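Of the protein chains in this complex, all but one are displayed in their positions.
Going by the order they are written in, the chains are A and B; count residues from 1 in each one.
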Amino acid sequence: MHHRSLSYRIFSVGNNVLLALLSFLCIAPLLHVLAVSFSSSAAADANIVKLWPIGFSLEAYKVTLANEYFIGSFFNSVTRTLLGTAVAVGMSILIGYSLSKETNEFKGRNGYAWFFVFTMLFSGGLIPGYMIVQKLGLLNSIWALVLPGAVSVYNTILLMNFFRTSVPKALEEAAFIDGAGHFRALWSIYLPISLPSLATISLFTMVGHWNAWFDGLIYMTQSEKYPMSTLLQTLVVQRDLSSMNVNADEMKELSNRTVKTAQIFIATLPIIAVYPFLQKFFVKGIVLGSVKE
Amino acid sequence: MKQRVARRWNFKLTWPLHVMLVPGIVLVLIFAYLPMLGLVMAFQDFQPQLGFFRSEWIGFENFKLMFEYPDARQVIWNTLLIAVIKIVAHLIVPLIFALLLNEVRKMVFKRFVQTLVYLPHFLSWVILGGILLDMLSTDGGLVNQALGWFGIDPIFFLGNGDWFRFTVIFSDVWKDFGFSTIIFLAALSGINPDFYEAALIDGANRWQQMLKITLPSLIPITIVVGTLSLGNILNAGFDQIFNLYNPLVYEKGDIIDTYVYRVGLIGGDFGFGTAVGVFKSLVSFILIVISYRLAYKLANYRIF
Partner (left out) sequence: MKRWIKPVALMTTLVMSMGFLGACASSNGENTGKNEVSSNNQAAVKSVLEAGKFSEPVKMDIVRQMTSDVKFRTGEDINNNPHVTWAKEAFNIDLNYVWTADSSAIDTKIRLLLSANEDLPDIVQYRGSQDVIDALIDSGKFVEVGDLFEQYASDAYKSAMAEDASVWNPYVRDGKKYALPILDYANNNDTVLWIRDDWMKKFNLQPPATIAEMETMMDMFANQDPDGNGKKDTVGLAVGLKNGMNTWGLADADFIFGAYGVMPGQWNAGSDGKLAYGSVQPEVKTALGKLKEWMEKGYIHKEAGLHDEGKAAELFSSGKAGIVAAPYWAGGWPLPAVKEVDKNADYSAYPLPAGPDGKIGRSQSGVSNGVVLINKNYEHPEAFFLYANYLYENQGNPEAGSPLEYGFEEGYDYLIKDGNPTWDGAQFPADQPIMNLGKYTILFDGARIPSLMMKTLSELDGGKEATSAFEMKAAMDLDKNIHGGAVNFSQLEFAMPNLYNGSPTKTYKKRWDFLNKSEKETFNKIIYGDSPIEAFDTFVAQWKSSGGDTITDEVNEWYDSVKSN
């Protein structure tokens, strides 16, 4: 099926070696984090752990999993991620479809497009954003984590471009001639064809939600409502030590490397695991072929 | 009369498009445009306890303060330089990587590589900063040890200004190229397989397929991603630099955001921070407008 010249075969081998090497470079830091989390805290304090645990200990995981807040925050994160992704991807689909039309089909699309793009660049910042969430009575509600970022302009623009480039115009026109409306065209033509790009922006949104910590910090006043990354941030963050109010006990807590790394690892694992599952949507040709019948 | 009919037909055809936008517009108005009123802080000596209405108006003082900072030029230049190289590298490296990955035949290996290179994105700079400090140490750091095998003297990566810039850019690309590749992989899967079949019939080899089909079909998305990343033209990566910089490299590594952060620590200055933010947004906005126009004029391509 494929033409394989000698030069291409040499390239292939080199390519595979290179990719394998890169992969190792990329997993090494995570292995280090994992190794520290399984080490004794003295070994971690002395910073002698490399890629393999020293003084193997499960203590950090025991401590972490015994922390009710940590377990609770895990479910908060799952909820916000699922809800947030559903809302945000829904928004991107609607807006992306609408804006994917050209000006001659949809007068005013340019105005709308700039209306959205503008918000990507200018933002009112922390205080006004907080005031609005507070006045709407959304403090301590999961919606405070979902609604303010529900329209991701970046993802919407990506999706819009994917819509334009991957959906054959002829297919759409045929549908319109058969009497289909926009909603129908979107549902039965655009979405099935665009599964890879939907998977992409869903992944981006999920990662964004899973990693977001600042909104949890300011919109949730009860720490049992914190999502996991917020909780983690309060543990991992570098305190500003220039202040005169250093407290030895707190310093010690904050420097507990084994617990810190264990928590990082547990918190990162779920979102890492999502990707391999979504990869099947990236397989070339399958989706398009199925629509073509 | 005829015109009216046409318009009505057009409306009938487009009303769903307007309707689809309504929820998004409402959300954006409430959560993006409404808070923008707070940008007035840029012109105030904003004090939280006084709020927007009682804080003192000081005109362009906050902007003046930024440009009167003796190191302002240095800081802006560092930011611009680091950010621009990062933007370019973040475009080219994932693109090349996607092409290389596309040539891998074994699905299992491909997915394996894809997943592993995606991992560093999830480690925060607080953690990576500590790891880099160890790895790049001149005293037994892994990297300098490896350089030693080739007879290269230890390099003070984090303590020498030029090397610091290099390290910042390189490690940032390393952290995120796997993640950025996803967009290109999605675009690759959207390529119509008919093209390849046609090329095969024409007798094109793998090289020609890569150069004539795969690469060109990635150009639109590259332009889109490139243009959008201009929004970061004055963001050189606060978290990263904050966790890596030190007094020895202030001269070449201090950026706008670290400066604003330090000023904030001294005085919690919201007005100043907002003013700098407005300045950064304006610059990005102008650049995006320009490249949007250029793409439309030169390539007849509407980015958004």
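The rule is simple: a contact is a pair of C-beta atoms (placed from the backbone, for glycine too) under 8 Å apart; a residue touches a chain by one contact, two chains touch by 3 or more.
The structure presented is a predicted model; accordingly, all values stated were derived computationally and were not measured.
By the touch rule given at the top, the unshown chain touches A, B in the complete complex. Screening B:Y69, B:F109, B:F285 or B:Y301 against the full complex identifies B:Y69 as the residue touching the chain left out.
Counting the whole complex, the residues of chain A in touch with the unshown chain are 40, 42-43, 45-48, 54-55, 66, 68, 108, 111, 115, 126-128, 130-131, 134-135, 217-218, 221-223, 233-235, 237, 239, 241-255. In the full complex, chain B touches the omitted chain through residues 29, 33-34, 37, 47-49, 51-54, 65, 69-71, 130, 133, 137-140, 156, 158-159, 246-248, 250-251, 254, 259, 262-263, 265-270.
As a convention for this text, only the chains that are shown with their structure count from here on.
Spacing of chain A relative to chain B, judged by their CA centroids, is 15 angstrom.
On the chain A side of its complex with chain B, the touching residues are 1-5, 7-8, 11-12, 15-16, 18-20, 22-27, 29-30, 32-33, 47, 91, 94-95, 97-99, 101-102, 105-107, 109, 112-113, 115-129, 131-132, 136, 147-151, 154, 157-158, 160-162, 165-166, 181-183, 196-197, 199-200, 203-204, 207, 211, 236-238, 240, 242, 261, 264, 268, 271-272, 275-276, 279, 281-285, 287-289. Residue ranges of chain B in contact with chain A, taken from their complex: 10, 13-14, 16-18, 20-21, 23-25, 27-28, 30-39, 41, 48, 100-101, 103-105, 109, 111-124, 126-128, 131, 134, 174, 178-179, 182-183, 185-193, 200, 203-207, 217, 220-221, 224-225, 228, 231, 243, 265, 270, 273-274, 277-278, 281, 284-285, 288, 302-304.
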